[in-house]
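Provided herewith is a single structure, encoded as structure tokens, for subsequent inquiry.
Excluded from the complex is one protein chain; the other protein chains are retained at their positions.
Now for subunit A:
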Amino acid sequence: MPSSEDWINNPLGVVDGIFAQSKLSPEWERKVLEYFKEKLKLNDAKSWVPSLNDVPLHYLKPNSLVKFRCMVQDMFDPEFFMGAYETVDPSTNSKELRCGKYKDVTDCGQVDFNSRNIVTSERQTFYCVPIPGESQWVKESYACSSQARVVPSTSYTPHRHKRSYEEDDDMDMPHQKESSSGPQNLPDPRRNVDSKRLETEAPCQNASSSHCSSNLDLNFPLPGERGPACLVKVYEEWDSFRLNDMLEVFGVLSVDPALSFIADDKEVSSLLDPTDTMETAEEQRAHSPPASLVPRLHVLYAQPLQHNNPLLPSAISEDKAFLSGFLSELNSVRGELLTYLTHVLLGDALAAEYLILHLISSVYARRDVLPLGKFTLNISGCPHNSSYTEQLCQIIQHLMPSSYRLCMSLHNMNNLPMVPRKDYTANRLVGGILQLASNTSLFLDETQLEQGQLDATGVRNITALGNLISWQKVDYDFSYHQMEFPCNINVLIASEGRSLLPCDSQVHLRPTVSPPNVEEYLKAIQLAQLPSHLNKYRVYLTVARLLDYSISEQVTKAVEEDFVEMRKDNPQSISAEDLHRMLVVARLLSLSYGQTTLSRDGWIKAKQLEMVRTSRTQQQECVNGNEP
């Protein structure tokens, strides 16, 4: 694929070429976009492009085409830049028109600011982070499927001296190293050379790098996250992007050390540029972090991700062949998954059934304030004093593309930043745990909650969790006001008794097996699952969630009849709220069997399932009522 080399290794050359041909006609911008769109359309062209997610930054060639799988964490202010400008060669006094798009810094030569040919354009900057809570298997799977040839250059480029600097940061922030230790096509000797260099150069660089990393907060919403953050510059239709969108962006990587100079050399630059002093140091740090840590990416092509499952084609609804192929074996996969989850839930098949429904739930629409399709599940009766919940969460992490376990300990509730808030000094949105991309699994471990005092933060956090569950929205704190951001997060609550948070459905765990050592029991179950099986479950859960669904006129009538009948016998037996829930259960149950319409059968099944569950809950309440 020799031709691919060009547009991957030197996309700016392509852009400049098209720009030069266009002779100032505005057409060229569209042509550039089309060119790259066409190139990326070729069967597996996308996998040739190296990804920032799995290749460490210093192995990527500056100004080459890279891709990044990310979530929009913050949106900065739009910026005006020189879309086209003229340079003057001081020796010959000849002028040349250049293109400033997809670049951070002007090319060599004196810029003629008085030229009439300067075109001012506008672009938008998004601060993007890797998708929060992305499971390890997703990362690995993406990295394996990558066909990008990352050959670290051996020539000593001007950017080379930056490398030791970055490696130093790696040492300070072990996560960078780890993230890079995934499967790569990197020759091993290379690594050794690097580490040697690191050893020799480390002492002299220590001071500056430790200073740098301690001050730089990459602002990941979840604690303990790793991976590169990136300033993504969007040139087209930035209004269509939303906060917390999952994106796959293809763009020109810019790590020009000149960009970070501002942060380092602040005193010098502020002397000469009076406007610099107006920004606080925090703001500069947040908005122009060192390019070696937060690279810039100039977007040539961006694609919102419908899901983040590497095992599925990215545009699943268009790939009919894949879909129909999988639908044929869907029911058997469901059966196997149910057995697996039943084992995991200590032999409780009902809980396993509900867990599947929960895992494939998703907010598919909103009616004014009411989110439809959410299905928050509370699994009560979880054994306390054991690592059961932790392992349960791990199992879910192995199934879902992204998830996070939040221990609701008193300390965490009182201290963790959950709601994202605007930091006006740094002028950025400081992430909180609840800033998650769509369809992330949030596992709330209420068994960790003990008695004690909740302080103001704690109350706010509990309220935020309650709002998230009831309305699928998070009110971000903008200090002078709050701003509501809708979200789509699957909340699963594990608790001993009934959860203190509101939830759509509660199942009390009723174990049929009582292994002496729960931990080992669960481990054994997990080991028994073949990777190929796990992959099937993963595909199943994503496909079932993305299926369309409808209710026919006929069934609607039947459901209405049913409701009226039930109310006739005993008005207390079913309320409007119960009907709401039953409709959601019916929907999810049908989808879990791959059925895209509600059948009479499906409705009856859903009703029965609900009946079993409520009777169990009532029994449980009786038991509890007798206790005190």
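Before moving on, here are some points about what is shown:
Here, contacts are C-beta pairs under 8 Å (C-beta built on N, C-alpha and C of every residue); 3 or more make two chains touch, one makes a residue touch a chain; residues count from 1.
The rule is short, and it goes like this: contacts and distances are computed from a predicted model.
Protein name for the hidden chain, per its UniProt entry and selected from "BRICK1 subunit of SCAR/WAVE actin nucleating complex", "Sm-like protein LSM2", "pantothenate kinase" or "DNA replication licensing factor MCM4": "DNA replication licensing factor MCM4". Among A:T120, A:S332, A:N415 or A:Q608, the one in contact with the hidden chain is A:T120. Among A:D239, A:E318 or A:E450, only A:D239 touches the chain that is left out of the view. One chain of the complex is left out; on subunit A, the residues touching it are 74-75, 77-82, 85, 100, 103-106, 108-111, 113-116, 118, 120-122, 239, 241-244, 258-259, 261-262, 265, 268-269, 271-275, 277-278, 365, 367-370, 372, 422, 424-425, 427, 429, 459, 462-463, 470-471, 478-481, 483-486, 550-551, 556, 559-560, 563-564, 567-568, 571, 575-577, 579-580, 583-584, 587.
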